[in-house]
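All protein chains of the complex are present and in place, except for one that has been dropped.
Let's look at chain A:
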Amino acid sequence: MTHPTPAQTGITPGETAEQHAHFEARIARGEKIEAGDWMPAEYRRQLIRMISQHAHSEVVGMLPEGEWITRAPSLRRKTILMAKVQDEAGHGQYLYHAAETLGATREDMLQALLSGKAKYSSIFNYPTHSWADVGMIGWLVDGAAIKNQTMLAGCSYGPYSRAMVRICSEETFHHKQGKEMIVAYAQGTPQQRAMAQDALNRWWWPAMMMLGPHDADSPNSGVLTRWGIKLKSNDEVRQEFINEHVPELLEAGLTIPDPDLHQDEHGNWRHGPIHWDEFWAVIRGEQGLNKERLGARQAAHDDGAWVRDALQAYTDRQRAVAAD
């Protein structure tokens, strides 16, 4: 006979029903759980997993767009893109901080990313083929991320929720600059229109998939929902994303690459079947640029070693001087 695991019940051996009842009552009252409060070990474990993955996604997310900084078509576009990529670095920092409040260390998390043990959003394993991809990523990928992050801003863990509030206010800029760029190209020369359409053809489905598997296939949702970490299901968040973006993309004169897309009687836009085989293949690193992304991350880490060494030498020297 098999026993249910903590991941299923949320209860780890040694924890009492009273502790759980008290904890869940706090969440039901809308209280935020702070770092020093009692929490189920499974709550801590799930949060560290989620937050560190989220942090890694922000950090790896710099790579596909960062490649285009030197090739931006104008100084204005270049400064915007630099600011966006810099923001993503900052988002990674906010999130690593949130995970640290739960006892995870920066070094362990970085190590898990570089060794390939930790996951990050598979959306960043897709290549960026043209400049219009930068705009489309801002509009669709940051747009999808905002839907997810707005939900997480209401989550029960204080430090994660606060990081999300801060991130969302900055993501709105990422979304707007992308939308502005694509709308301009969609109304531009035939070449520009073709470039925008091509970018939409390649990014539409990955953006849909980045909001996660269908609810029926989402293994972690039970305790995450019960403990107020996930306030909406993947399908609900995806529906919000589609409802906002479909009319705007159509208005821009673009064609969404989904022949089954239609509005139901409530006005909700309904999408056709999603090809999850591709999603899982990218997650497993069999398809896409997983190796290249981690290689670039590792190279950045190695290339920065001399800076860390110099800072350490300075710190040691200051201490030695202070001790004299």
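To be clear about the criterion, a contact is a pair of C-beta atoms (placed from the backbone, for glycine too) under 8 Å apart; a residue touches a chain by one contact, two chains touch by 3 or more; residues count from 1.
Note that contacts and distances are computed from a predicted model.
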Listed names "Phenylacetic acid degradation protein", "SCO2522 family protein", "Cysteine desulfurase" or "Paraquat-inducible protein A", matching UniProt entry of the absent chain: "Phenylacetic acid degradation protein"
Candidates A:H20, A:R49 or A:R162 - the one touching the absent chain: A:R162
Absent-chain contact - pick from A:R44, A:K119 or A:R193: A:R44
Per the touch definition above, residue among A:T79, A:S115, A:T255 or A:Q298 touching the missing chain: A:T79
Residues in chain A touching the chain absent from view: 30-32, 34-38, 44, 76, 79-80, 83, 86-87, 90, 93-94, 97-98, 100-101, 103-108, 153-154, 158-159, 161-163, 165-166, 169-170, 172-173, 175-177, 179-180, 183, 232, 236, 239-240, 243-244, 246-248, 250-252, 263, 266-268, 311-312, 314-315, 318
